[in-house]
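All protein chains but one are shown at their positions in the complex.
Chains: A and B, in written order; residue numbering restarts at 1 for each.
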Amino acid sequence: MGKVQFKSKHGRFFEDFKLGQRLVHAAPRTLTEGDAAFYIALTGQRYAMTSSDSFARDCGLAGAPLEPWLVFHTVFGKSVPDISANAVANLGYAEGRFMASVYPGDTVHAVSEVIGLKENSNGKTGVVYVRTRGENQSGETLLEFVRWVMVNKREAASPAPEPVVPKLDGAVSAAELFVPEGLTFEEYDFRLAGARWAYGDYEVGERIDHVDGMTVEEAEHQLATRLYQNTARVHFDALAQKGSRFGRRLIYGGVTISIARALAFNGLENAALTLALNGGRHVAPLFAGDTVYAWSQVLDKAELAPDIGALRLRLVAVKNQSCADFPLKTESGEDQAAVLLDLDYWAAIPIKR
Amino acid sequence: MGKVQFKSKHGRFFEDFKLGQRLVHAAPRTLTEGDAAFYIALTGQRYAMTSSDSFARDCGLAGAPLEPWLVFHTVFGKSVPDISANAVANLGYAEGRFMASVYPGDTVHAVSEVIGLKENSNGKTGVVYVRTRGENQSGETLLEFVRWVMVNKREAASPAPEPVVPKLDGAVSAAELFVPEGLTFEEYDFRLAGARWAYGDYEVGERIDHVDGMTVEEAEHQLATRLYQNTARVHFDALAQKGSRFGRRLIYGGVTISIARALAFNGLENAALTLALNGGRHVAPLFAGDTVYAWSQVLDKAELAPDIGALRLRLVAVKNQSCADFPLKTESGEDQAAVLLDLDYWAAIPIKR
Partner (left out) sequence: MGKVQFKSKHGRFFEDFKLGQRLVHAAPRTLTEGDAAFYIALTGQRYAMTSSDSFARDCGLAGAPLEPWLVFHTVFGKSVPDISANAVANLGYAEGRFMASVYPGDTVHAVSEVIGLKENSNGKTGVVYVRTRGENQSGETLLEFVRWVMVNKREAASPAPEPVVPKLDGAVSAAELFVPEGLTFEEYDFRLAGARWAYGDYEVGERIDHVDGMTVEEAEHQLATRLYQNTARVHFDALAQKGSRFGRRLIYGGVTISIARALAFNGLENAALTLALNGGRHVAPLFAGDTVYAWSQVLDKAELAPDIGALRLRLVAVKNQSCADFPLKTESGEDQAAVLLDLDYWAAIPIKR
């Protein structure tokens, strides 16, 4: 038999990351109308802005843009083989900004920079902070975000690097938000969008139960995660997962985000376009057979233009339990067991004049 | 914690419908080549006319039109949050006509008018009749159909409205059928389409067993129903359905229609384009794990042009039982337990000269 070569990749360990390291991720991906249809079929997304060319054109765009979260998951997926193939946990997000609309036919590239490294006290793992950027075929930045992950060390004996923890903003400030080029809500058709609620109808502190629930199947999350070309084996290899802590395939956290955002249509019909990801935590894992529910809270508001407002929203996804009583923390301040996701983001919404 | 707002929708109850009410449904949806690929992957559809641009062009069309039933399900799906979110049962269809071909890139809008209301004698439910119309981005009518659903009352004590039951045609007459613009069968290639049977080969009364069977998975019907942006929770929320009469997720009836029509290719290869929906009943529910079979009967025939005929067809879908003996009614005239669907429609078919 022939020589065995080690061309295939097993992913970076904590020791393989260096501060300032720039990682160009493979492979560029052209997103198309096929991906847009898939995103609807996988999530049930109904926002008029990303479902309808004519509606989006009436809002000044070139056509229905691709859902920002589809672009996010694509960029995230590209970073997985280089960043998180050996990750133990996806710890958090910060400073995420969607900077340009992406249209069918655009090609997405991804690059990450290592901006922080800190070994854990157990000596077996470390935390890696990266700033990941998505670009289109012309080199224009589409989005960027910071994420940090806990990664296994190859050997416990390896020396710890100088700890560097980046100082990250608690939220993207309203002044830093990008309004998609051409966007106008002057002729916005609330009836076609599905609800009359505009910027002025939402109050800071207000909570909304999104009512509907969505049960997730193995085939569905696998299709989604492959569509994003995210190859983390915990999502696909049931045999290997039998020996893991959970004993089964884990659903990619982005699937939870997208389902929760799709459920949030019921009450946030006009907040279609995500502008920024302030932060977020995957509080608990989701498994096939679980049913996802969601609720939102308005955290802040900002006027970006006379006709364009932004809502800062907390999006909480919960499993196997209605959101009618807005589950979040226990009396002692712990996360409730049913909570899957606690996300903080900005979305654009029309201002009625 | 913040104030709880009631922005999310729970759907209309019987009391919320008024005769003559016009409901503009959210949200417009641009259908694309992505949806066409999905429809094939979900149903196994093989009709040459809707699979092949070159074949459709040879028949005088601009390219492969989107499958009429894909357009129907999309329009139906848009009407669900306004009409049938609290429906107990989908009782029937009538007067459905497909009036224009829909091509990838077209945007579909939907509007319904309440044309009948009748409270049931139990005082707990009522029947709502609506005429739903689908339009494209230019305001051109694509299709229209009547459906009636049994809807829960909010309170048994609410007074009954004056009963109005619309007079509906038993079938669309051949004179009312729309032939898609440009359609010609003069150069029709029977060999490429898969069978030599033309208009003259079918006799009124003739029955055809479509032979093949298709087992349906939860992931498949959920993907289909989300693609159509139909959000009725009975299809998606396994947890809530545990407490229902059936104890599990119900498959959207349109999934049954589309699978049966795809199976019907085997014997009706040249009857690709549905022109009208005369009527139909979802006789029994379909669940994941069930296998769908189908048979057809020719109910009527009509010549629409020298080269274009139409067959009026009964399409019967059956679960977990072969259609070799054409299951339909018991000896006492009841529906056989295995029957899922009894549909009556017109489809175009070439006339050989």
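Operating definition for what follows: contacts are C-beta pairs under 8 Å (C-beta built on N, C-alpha and C of every residue); 3 or more make two chains touch, one makes a residue touch a chain.
Quick caveat: nothing in here was measured; it's all calculated off a predicted structure.
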Among A:D53, A:E119, A:E144 or A:E218, the residue in touch with the chain that has been omitted: A:E218
From B:E140, B:E155, B:E181 or B:E217, residue that would touch the chain that is not displayed: B:E217
Contact footprint on chain B, counting only the chain that is left out: 32-38, 40-48, 51-55, 63-64, 191-195, 197, 201-215, 217-220, 223, 266-269, 289, 291, 297-298, 320, 326
In chain A, positions touching the absent partner: 1-5, 7-10, 24, 26-30, 32-35, 37-38, 81, 104-105, 107, 109, 137, 217-220, 222-224, 226-227, 229, 231, 233, 236-240, 249
